[in-house]
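One structure coming up, written as structure tokens, with questions to follow.
All protein chains but one are shown in place.
Every chain is named by a letter (A, B and C) in the order it is written, and numbering of its residues begins at 1.
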Amino acid sequence: MSQAVEVHHPKPKDYIRIAVVLGILTGFEIALFYLESAVGDDLPGWVFPVALLSLSAIKFLMVVAYFMHLRYEKPMLSRVFSIGAVLALSLFLILLAISGQIVVFG
Amino acid sequence: MSGRQSKRVWRRYALLGLTSLLLAACSEQTLPLNSLDPKGPIAERIDGLFWPVFWIAVIVFFLVQGALLAAILIFRDRNVEGQKEPKQIHGNAVLEVVWTAIPTLILAGIAVPTISAVFDLADCPTGAFEVDIVGHQWWFEYSYPDYDITTANVLVIPTETEVCANMTSDDVLHNFWIPNLNGKRYLVPGSNTELRLNADEPGEYWGQCAEFCGLSHAKMRARVIALDQSDFDLWVEEQQEVPEPPAEGTPEWEGLQVFQQAGCTGCHVLAGVNEPSRQDVTVVAPNLTHFASRSVFAGATLPSGFDPTQEEREAALASWLADPPSIKPGSFMPDLGLTADQIDALIAYLESLE
Amino acid sequence: MSDIVHDDLTESADDHDSHGHHESTGVDNRKLGMWFFLSSEFLFFGTLITNYLLFKGRDFGPGSIYPVEFYDIPFTSISSFVLLMSSLTMVLAHAALVRGDQNQTRTWLAATGMLGLVFVSGQFFEFTEFVNEGLKLTTNPAASAFFLLTGFHGIHVVVGVVLLLSLWGKSVRQPGGLSPEQGLSVELVGLYWHFVDIIWIVIFVVVYLIQ
Partner (left out) sequence: MATIAPQKIATVFRRPEATTGFWSWITTVDHKKIAVMYGYTAFGFFIVGGIEALLLRIQLAGPDGTFLTAAQYNGLFTTHAVTMIFLFVMPMASAFFNYLLPLMLGARDVAFPRMNAVSYWIFLFGGIFIYSSLFFATNPAPLGGNLPGGALDASPLGSIPNGGWFLYAPNSGTQFSPGTSIDYAALGLQILGIASLISAVNFIVTIFNMRTKGMRLLRMPVFVWMTLIVAFLLLFSLPIIAIALFMLTADRQFGSVFFVASSGGDPILWQNLFWLFGHPEVYILILPAMGMVSEVLPVFSRKPLFGYPAIVFAGGAIAFLGFGVWAHHMFSSDIPTVAQAAFGLSTMTIAIPTGIKIFNWIATIWGGRIRLKTPMLFSLGFVALFVIGGLSGVTHAIVPSDWQQTDTYYIVAHFHYVLFGGAVFGLFSGLYYWFPKLTGRMYNERLGQVHFGLMFLGTNLTFGPMHWLGLQGMVRRTWVYSADTGLGPWNMVVSIGAFIIALSIFVFMVNWTWSKRKGEIAPNDPWDARTLEWTIPSPTPEYNFGVEPTVTALDDFWHQKYDEDDEGRAVRRPEADELVDRLIEANGNPTTEIHLPAPSYFPIIAGFGMMLLAYGIIYHTRPWGIPLIVVGILMLISSLLGWGGEPLEEVHEEHLDGQGDSDHDPGSLDPNQESTPRELAGVED
């Protein structure tokens, strides 16, 4: 654990600010859920999933970047971490695609 | 040392060559499951795809193995004083590009006909002749929705007709394969798959379940009999008839008594005997209505041989009725403990069900 | 992979070595191992989430029930929020330790563990409710997938709580609190904890909120 790296760390206040933002984003997510229940039929089907997924992606990245302080680490660790994330995402999208077909035609 | 060495290498390759020669020589044998012997347009299309790729592979094989062998022979350490050390070559960018590009081009060349064949052979054409295939441990059930016929083990199809098999499975995965007519396709419980069959000539085509499906997977075989349209129509007529019950007192009649009393009717359906309406019956065993019209039984494993005599057929049937699990381990048809007389009577009855 | 290599090609492996044999990448062995492990965890959870997505829309015949009919969104929102906040307390614990504030470290570690327990209890309650209302592991594949996914995540939370509490125990027992080296353990447990949190961030949206 190198002290030189620790120096760059945000202060507790910054963490609290980030947590507040995360909380607000969660609030948005929940609001979107109820909004969809209310007016979902008037909008194209992809709007709410896309909005929700974007919000969760932002939260995801904030936690990774600040709480897991990946922003302040050597870039190598980001790559290590993203290999798994990207691989999982792409493999399972392909799997969903080919299996989705089974649902459609089967 | 090195001289002897190289001779050994030669011998090894000579042996390999000999093996492949033998391979070619033996191909004259009768091979009912030979996938390289297409008997219909679909199998021919696949065959036409296989051979060019095979020959390309053969050429590549000889080039690469030749280079390897040449390198070994030319550059082996002769173990002589003063033999120079090799030049220390670390690589060559041009060569790397060349031997990346050439395989890529070859593969691209192969890919084009492959992809077009995949799409051409994929779906059943509209208006195809329809049959339903259901896989059971360990036999195939066939039914003809348009003709209200249900049969097993032997699938009868008209020649020069696109046949579309709608397949599913009653238990585990099975895989229906008639090598002369097409590649294979899974039968999946809970969903439907399609397989196209098309035979040019009348004939009997052999098949086998190709996916491991439990204990007696090996004994889950299949036959397809292709008939001219006129013969096929006759066959359909025959199959739609309900057999007359045998006259009282005949051996056939005694067989029917055994059939009804020994427990056979618990699983087998026989029109006119225990089948008031075909739809209500849950199938656990082959429909035996026209048993005698089928060339094979017991998961298409019996009788063996290409043209069995009636005696051979009856002997096989007797052995099957005597102890099914010894022929198909795990079989859902139990050893009913039938006496020899009962078996004879049953055979007489079953063989009358044309 | 070539990206990882790139770093190393431009700098010699021994640049950071003054003496002895140390980490060629300059990242502690344990920490590097942890990041690789977490990277691999994506595949665990990816498989489970995919299972759920595959089954959630299928038709299991008349009269079948689906997990989505049982969700209690306000309840799950609160427990999601609890888990999110536990990430904050976790990072505060680590920050306190870096400052050398043992008291605060202790407090925040305990708080994180407690929040984790609250989350797990919530999940336990949720499962019990579902089962009482008739949604069981055996009901249909969608239910099976739901229970396996959230259960597997729950086990991760439990393991995290155990690790946190044992760290907290050490900080209480040891006279001078946690040593600077145990700071690495706090950091590693923190990484694990945040990872469990981000997986829940995804599950919350993908499983619960998207209809």
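Everything that follows uses one rule, which is that contacts are C-beta pairs under 8 Å (C-beta built on N, C-alpha and C of every residue); 3 or more make two chains touch, one makes a residue touch a chain.
This structure is a prediction, so every number in the text was calculated from the model and none was measured.
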Touched by the hidden chain, which of the shown chains? A, B, C
With the missing chain put back, one of C:111, C:135, C:157 or C:188 would touch it. Which one? C:188
Of C:43, C:82, C:131 or C:158, which one is in contact with the hidden chain? C:43
Considering the complete complex, of B:145, B:203, B:272 or B:330, the missing chain is touched by B:330
Taking the full complex into account, what residues of chain C touch the chain not shown? 1-2, 5, 8-9, 12-14, 16-18, 20-25, 27-30, 32-34, 36-37, 39-41, 43-44, 46-48, 51, 54-55, 58-61, 64, 137-141, 144-145, 147-148, 152, 159, 163, 166-167, 170, 174, 179-182, 184-185, 188-189, 192
Determine and list the chain B residues touching the chain excluded from the picture. 2, 5, 8-9, 12, 15-16, 19-20, 23, 26, 29-36, 43, 45-46, 49-50, 53-54, 57, 60-61, 64-65, 67-68, 71-72, 75-77, 83-92, 95-96, 99-100, 103-104, 107, 110-111, 114-115, 117-119, 121-123, 137, 171-173, 175, 177, 179, 182-186, 188-191, 193, 206, 208-219, 221, 301, 304-306, 323-326, 329-335
Could you list which residues of chain A touch the chain missing from the display? 1-2, 83-84, 87, 91, 94-95, 97-99, 101-102, 105-106
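The criterion applied here is as follows: only the chains that are shown with their structure count from here on.
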Inter-chain centre distance, chain A versus chain B - centres from mean C-alpha coordinates, in Å: 50
Using the touch definition from the top, which residues of chain C touch two or more other chains? none
Return the residues of chain B touching two or more other chains; collapse runs of consecutive numbers into ranges. none
Chain A partner contacts - residues on chain C that touch it in the complex: 1, 3-4, 7, 25-28, 31-32, 35-36, 38-43, 45-47, 49-50, 53-54, 57-58, 73, 77, 80-81, 84-85, 87-88, 90-92, 95-96, 98, 180, 183-184, 187, 190-191, 194-195, 197-198, 201-202, 204-206, 208-211
Enumerate the contact residues on chain A facing chain C in the complex. 1-2, 6, 9, 11-12, 15-16, 18-19, 22-23, 26, 29-30, 32-34, 36-37, 40, 48-49, 52-53, 55-56, 59-60, 63-64, 66-68, 73-77, 79-81, 83-85, 87-89, 91-92, 95-96, 99, 103
